[in-house]
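Moving on to chain A:
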Amino acid sequence: MTKKKELTEVFIYPDWCKGCGICVAFCPSQVLELGPDGKARVIKGKECVNCGFCEYHCPDFAIVVKTKPLLKNYANHAQQGQKAQPQK
Partner candidate 1 sequence: MPSKVKKPNRRNERAIFALGNEAVVEGALLAGCSFFGGYPITPSTEIAEIMADRLPRLDDGVFIQMEDEIASLGAVIGASLAGRKAMTATSGPGFSLMQEHIGYACMAEVPLVIVNVMRGGPSTGLPTSPAQGDVQQARWGTHGDHPIIVLSASDVHECLEMTVRAFNLAEKYRSPVILLLDEITAHTREKITLPEPGSFEIFTRIKPSMPPEWFVPYEESMRGVPPMPPLGAGYRFHVTGLTHDVHGYPTSRPEEVQNLMQRLFRKIDQFFYDIQFVEETACDDAEILVIAYGCVARSAHLAVVQAREKGLKAGLIKLKTLFPFPRPAMEKLMQHCRVLVVPEMNMGQISREVKRVNNGRAQVRTLNRVDGQIITPGQILKLLQKV
Partner candidate 2 sequence: MKASMELQRFELRLSGLGGQGILTLGKVLGAGLAIEEGYEVSQTQSYGPEARGGASRSDLVISSHSISYPKPEQLDLLVAMSQEACNLYYRHLKPGGLLLVDDSLVKQTPTNIYWGLPFTSLAVQKLGMPQAANMVLLGALAHFLPFIQPRSMKKSLERNLSPRFLEGNLKAFQLGLTHARKKYPDAQEQWTFS
Partner candidate 3 sequence: MAEVTQLIHHYLRHNKKFPHVLCPGCGHGIVLGSLVRSIHQLGLTKDEVVLVAGIGCSGRIAVYTDFNTVHTTHGRALTFATGIKMANPGLKVIVIMGDGDALSIGGNHFIHAARRNIGVTALILNNNIYGMTGGQSSSTTPQDSVSMTTPFGQMEKSFDIVELAKAAGAHYVARSTVLHVKLLDRIIVTALERPGFNLVEALTPCHTQFGRKNKFKTVVDMYKWYKKNALPLDALAKLPEAQRNARVPIGIFVQEEAHSLEDRYVMLRSRLQEGAS
């Protein structure tokens, strides 16, 4: 598993997120936070070390950590995710 930054991007399906905060609390790089709508959102995407903790531990299958080569396949999802969850 790579630990290099900037090779991954974290996506969240807000519809499925229940805002439990596990991902926020345990992310080693503080990539995520709970937004004003109570759902997780990405704040420091570039800090992601691709440890996968958030994805494995999301009880609602709402987080996807995508490595760059795969990103193209997820363009649509990414757009949707950004619409609902604008990054700052």
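Picked so that all candidates are chains of the complex that A comes from, given by their letters.
Heads up, the rule we're going with is that contacts are C-beta pairs under 8 Å (C-beta built on N, C-alpha and C of every residue); 3 or more make two chains touch, one makes a residue touch a chain; residues count from 1.
This one's a predicted model, so the numbers in the text were calculated from it and none came from an experiment.
In summary, of the candidates 1, 2 or 3 that share the complex with chain A, the touching one is 3. Looking at the complex, you find that chain A touches candidate 3 at residues 8, 15-22, 24-26, 50, 52, 55-67, 70, 74.
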